[in-house]
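Below: one structure, written as structure tokens.
All protein chains but one are shown at their positions in the complex.
Read from first to last, the chains carry the letters A, B and C; within each, the first residue is number 1.
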Amino acid sequence: MSEDGSGVAAGLRESWLGAPQDQPPDKEWDDRLREECGVFGIIGYPEAAAFTALGLHALQHRGQEAAGIVTYDGQQFHTERRLGLVGDNFNKPEVLGHLKGSIAAGHVRYSTTGATILRNAQPLFADLGTGGFAVAHNGNLTNAKTLRKQLVKDGAIFQSTTDTEVVLHLISRSQKRRIVERLVEALRQLEGSYALVCLTNDMLIGARDPVGIRPLVIGRLGDAYVLASETCALDIVGATFLREVENGEVVTITREGGLESHRPFPKRPARPCIFEYIYFARPDSIMAGRSVYEIRKRMGAELARETDCPAEVVIPIPDSGVPAAIGYSQAAGLPYELGIIRNHYVGRTFIEPSQKIRALGVKLKHSANHSVVRGKSIVLIDDSIVRGTTSKKIVAMMYEAGAREVHMRIACPEIKFGDYYGIDTPDRKQLISAQMTPEQVRDEIGATSLAFLSVDGLYRALGVESRDPKAPQYSDHCFTGDYPTELTDLNGDTSTIGTQLSLLSDVG
Amino acid sequence: MSEDGSGVAAGLRESWLGAPQDQPPDKEWDDRLREECGVFGIIGYPEAAAFTALGLHALQHRGQEAAGIVTYDGQQFHTERRLGLVGDNFNKPEVLGHLKGSIAAGHVRYSTTGATILRNAQPLFADLGTGGFAVAHNGNLTNAKTLRKQLVKDGAIFQSTTDTEVVLHLISRSQKRRIVERLVEALRQLEGSYALVCLTNDMLIGARDPVGIRPLVIGRLGDAYVLASETCALDIVGATFLREVENGEVVTITREGGLESHRPFPKRPARPCIFEYIYFARPDSIMAGRSVYEIRKRMGAELARETDCPAEVVIPIPDSGVPAAIGYSQAAGLPYELGIIRNHYVGRTFIEPSQKIRALGVKLKHSANHSVVRGKSIVLIDDSIVRGTTSKKIVAMMYEAGAREVHMRIACPEIKFGDYYGIDTPDRKQLISAQMTPEQVRDEIGATSLAFLSVDGLYRALGVESRDPKAPQYSDHCFTGDYPTELTDLNGDTSTIGTQLSLLSDVG
Amino acid sequence: MSEDGSGVAAGLRESWLGAPQDQPPDKEWDDRLREECGVFGIIGYPEAAAFTALGLHALQHRGQEAAGIVTYDGQQFHTERRLGLVGDNFNKPEVLGHLKGSIAAGHVRYSTTGATILRNAQPLFADLGTGGFAVAHNGNLTNAKTLRKQLVKDGAIFQSTTDTEVVLHLISRSQKRRIVERLVEALRQLEGSYALVCLTNDMLIGARDPVGIRPLVIGRLGDAYVLASETCALDIVGATFLREVENGEVVTITREGGLESHRPFPKRPARPCIFEYIYFARPDSIMAGRSVYEIRKRMGAELARETDCPAEVVIPIPDSGVPAAIGYSQAAGLPYELGIIRNHYVGRTFIEPSQKIRALGVKLKHSANHSVVRGKSIVLIDDSIVRGTTSKKIVAMMYEAGAREVHMRIACPEIKFGDYYGIDTPDRKQLISAQMTPEQVRDEIGATSLAFLSVDGLYRALGVESRDPKAPQYSDHCFTGDYPTELTDLNGDTSTIGTQLSLLSDVG
Partner (left out) sequence: MSEDGSGVAAGLRESWLGAPQDQPPDKEWDDRLREECGVFGIIGYPEAAAFTALGLHALQHRGQEAAGIVTYDGQQFHTERRLGLVGDNFNKPEVLGHLKGSIAAGHVRYSTTGATILRNAQPLFADLGTGGFAVAHNGNLTNAKTLRKQLVKDGAIFQSTTDTEVVLHLISRSQKRRIVERLVEALRQLEGSYALVCLTNDMLIGARDPVGIRPLVIGRLGDAYVLASETCALDIVGATFLREVENGEVVTITREGGLESHRPFPKRPARPCIFEYIYFARPDSIMAGRSVYEIRKRMGAELARETDCPAEVVIPIPDSGVPAAIGYSQAAGLPYELGIIRNHYVGRTFIEPSQKIRALGVKLKHSANHSVVRGKSIVLIDDSIVRGTTSKKIVAMMYEAGAREVHMRIACPEIKFGDYYGIDTPDRKQLISAQMTPEQVRDEIGATSLAFLSVDGLYRALGVESRDPKAPQYSDHCFTGDYPTELTDLNGDTSTIGTQLSLLSDVG
């Protein structure tokens, strides 16, 4: 889901009582792409909320800002939405205690907007007259602004600034009788990416957009069914993987009728987001039948093959570069060493008291392991470069620690285009590879050498011989500019990422 | 405004991050009728929010549970809504600081629902497509449930459980072009009581229901206009009283055009709520040209004339009985004495740790002043009796402190009927005078004698020779059962106060 | 007790985790003398802590900043100390629940220091080797600084900045065997005022300084004994008044042995603090056999006799002037009217957002009741004038509301000297009557006329024919400069109130 700070055309700036318990991470020190959201649902299990909390905990890497759970206990819906980590909120009896019922849906959320407001937390809920309905959304709609404008004109009152609320109003206004029909009628008006978990008083619903950009899997736990963004959330609750919800599929699950599949869209080939494999998914998740960890090792191995260099040790940038570094080390036959130590206790909110200390920057989070680095030619492995700010600091830290040569190797291609499907990419002006050649980037970050994995190398790591330019097997637009859907709110102008659509695009 | 906990037919029970900072008062120890709400608005004054905070502070007696302010700064709307007292929240730079603009509307709220949720706090805001719109409501709609059901059926999504949101949806769905026309179209569908202060990006609007149940006055402060529930809110900001918004009147105020009056309803005589004079309004307010303090003194004087008794001292039940006791004392020629001391530091949340201590009950808030009471025949003055629970405890406390005789005198008639216009009256079964004769009440509370002011005595105190039964000059249905409006949601069955409509009626 | 911010000669400035829940009142708007503290103890009652909480609640007017309770359950001592009101803290099961035992001591505290730190909250506790010992102190030691300096030199480590900790160290270092002997040895070294309630594992101890400046009474509740600063705290728990602890008396109470009296000091006449009668004690308390309320009425009556004036109505400055105003009204035969309405909801922290609003000042707390004041010659009654700042604002407010003449009458003499015994008096430069004649004060506050009760009038109200200049019956040094004890820490220089001793003197 995304939120549109300016979506309220009238421009309401709202403050909210609850101060965020967890500040958004400092952008400059933490130069990563940001997912997005995670969704989870369960039907037919007595302690549905507790298991949903566990599932969301396993999906916490997909969003740390807010979490929410909705349940239905046979008579009433219950909901809790909190800022902060699942494990800091949904472990307390006073929170879990009243989330009664054997059917539940949950959501974890990441957002980049300065002021995180609780009312944007999900699942969203509405009384549809025919009954209650909750929706949790991972993804981003590329025509939300356009739809919202029309809905407001027709008298709808929006309470959040998320694109997800558009879905709710479309359903609410549908004149169809059955909830699935109302949902399908709404989905047909959407454009962009979505993996939805919805809840009614007797049904759990999963839906994935026509090209299946964001992931959604189905699991079984005894008689119960589980929906989750990744298989790691099935593992934690002890559920077994059944299959993925397919692109363009809507599944409805009831206690009596079990799982039913609906295909409201014309059949199209899937194009799942390639960044799930590169960075977002947890390494122990299985996606499309493949281990994410093994794929990342293969990216490292392909990288070694394509860009090998005469270094003495392989050093991962923790933690994102670790699997690729292991793969690189094994393929290149070079020793793998912890040349950078990560401080796990870094508060998300460590703000430096003065300019002098600010310069220390990256050291709050990472420190050089001098004994490994001193006097060596090293190859540093990272999964990606976004702005290049952290890379620059880490390269400098390596030299400071005595490195002779610092060869930077990136386990994905150059990121040149923004994403509009739930990944928080910065303005194109800030994407270093959209502005500079690899040589310029190398000079900017100060490395001895720099190389990226090729697009084909990436596809090979994914087990595909090569990218089909006419029908790309993945959503790889950040590297190629080849977007899988219409971008109505943008009016086709992707050069202006971060301007026209900035508020819609900056959250997933 | 009122809130309908069950209004969401789907039955969502929601928890909210922010714990109430101020618990609702303990009903048993504090046997008062509960107002309701207070509204305030200002246009044309640079520090609009700061003055609105002051105005709301002066109206704090009308609602202590939550407060909110919306402003418009020429470009953007800003809003802050907080649980707790105005003076505990709207004094801080981080709250007031960003409430920029020279036009503002505010609200203080009282609610009896167990869980006070911030999203029921007002003013409510909506983006109407044509611009932002905020509404603050004092009163209660008696057809809100019926209207809400239809709106939900038509696809509206409700986010709060207040009746006020119905108004917002009616406006939002109006196809009229001008905001006043949209508002009027909405008002025409309403039934019940309302004093509204609304805000757009260039206009402040005040509106009062066709019989003017809840109060609303207009003041001037230099070039600025002020709207407020009572004149005491004009006094605190230094505004001068201009006139009341009349029953059935809608006033619009713009910076350029000044004040314009609209009369969208057929002309009817006003019937303002008589309880404003008896209990709700602040004694220093002027209502319909009369000092509330003086009227209360006259109620005491009428009471002395009608029900005088051979006591030695006049003792007010603090603080509500004070003005009537002074009037009684002066009319009866008996000394006025502080026989009961009020503890101002009583936490609203003092919960007794055991049954033994519970019995101490009323002593946490009041204590007997033995030296005044011992050996005396006293006359205790209170403004009203609702359930009789506090009266019983205070009479007992007086005897315990050595009183010889305890004559109870009540400065209003017997409360026999519920209110549906914004006063929190208990279920009729709990209204002691709906269940018992005065003699039975006297016995129940243990007084030597008990007498109530007559309805005509009350009218005389208000300067009216006598009540006109065909066209009563006030909304006095709590004494007479003569309701000033339709009660659609109730289906005409007022015997069941607190059941069918309970959730709508319990908040003002 | 007092606290010495600079007492730690080394000058430690400490911050504390817990933010004050209740800010100290704004000095300028609330121009009162500030008490000081309240103490309470009970032995032989099963729910000792719950009753102590009730007793402290009844003593809340003596200190609103912090409260603490210590209990002993036969095996272990338990303690809770909290910032804020008793009723906001000591009502919760998680606080009261573990304060087990049938013996308890408690304390409420007022402090003027900017940063209220929890470690200055009382009762203080120490392990004396021979067992635990807790002390709660009302009063102020006038040689605490001198004693502390010597104790630190001898190796004592102070943890709080209160004078009370000096008592604890003196006891701790005593080589006597029995705890009473150790306490007496400590008391013999003290100078100034104290009413102490102490607790050991089998004994409750009460002690009052040689001239009995601060009050302490003994009550019985079945088999249990109670100690409290005022009788109103006996009333709330249902205890009956037994007698006062006399000046210079130490009482020890055990479950087996009952109450034992000790007189470690040479016999001297008592000189109780006269301000307890004027302002500090609750009106329903009985002191030295006299009702505080009746005495205040008599002060008003004496004031009428001494300083009557041709006004039309008598108006109290709420709430402190109310009893004297009733007495004045009855003696002068003038009607008593509420010409000033107090807003009970004023947050203690209402801070005005701008200079313009600041000017509104006093209106946040008080408002003029125009209908009473307009066109009248009024007599305003207050209990005292300290700096004169509030008086000036209220007089102005009366004129603004239309008063023709404003006659100010003060129910106590001119305050010309500081207190060093637990009352927070400002620097002498700020005491308006130490700097100006009554005529000058009248002009400064803008009243038509101004008169104070004479010292002899005050003594007459107290039932004493006249003040004995050689052996004054009360501690009346604030009017007369005749201090009842040595002032060692001051080196005899009382002209410099608020400078040398400022940090010791500003808290009681």
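Keep this in mind: a residue touches a chain if its C-beta (ideal position, glycine included) is under 8 Å from a C-beta of that chain, and two chains touch if they have at least 3 such contacts.
Treat the numbers as computed from the prediction; the structure is a model and nothing was measured.
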- Contact list for the unshown chain, restricted to visible chains: A, C
- Cross-chain touch to the chain not pictured, restricted to C:Glu47, C:Glu65 or C:Glu80, is C:Glu80
- Note on the structure: Which of C:Leu168, C:Ala311 or C:Leu380 touches the missing chain? It is C:Leu168
- Query: Any idea which of A:Asp223, A:Glu260 or A:Asp319 touches the chain not displayed?
  - Reply: A:Asp319
- Message: Just checking the interface: what residues of subunit C touch the absent partner chain?
- Response: 8-18, 75-83, 95, 98, 118-119, 125-129, 131-133, 149, 152-153, 155-159, 168-169, 172-174, 201
- Tell me where the left-out chain touches subunit A, residue by residue. 47, 50-51, 53-54, 57-58, 60-61, 64, 85-88, 91-93, 96, 232, 235-238, 282-284, 286, 291, 293-294, 319, 322-323, 326, 330, 335-338, 341, 343-347, 349-354, 356-357, 360, 363-364, 367-372
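One rule holds for everything that comes next: only the chains that are shown with their structure count from here on.
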- Could you draw the chains as nodes, link the ones that touch, and say if you get a line, ring, star, complete or other? line
- Message: Relative to subunit B, which chain's C-alpha centre is the most remote?
- Response: A
- Rounded to the nearest Å, the gap between Cα centres of subunit A and subunit C is 61
- Message: Please tell me the distance, in whole Å, between the geometric centres of subunit B and subunit C computed from their C-alpha atoms.
- Response: 37
- So how far apart, in whole Å, are subunit A and subunit B when each is placed at the average of its C-alpha atoms? 49
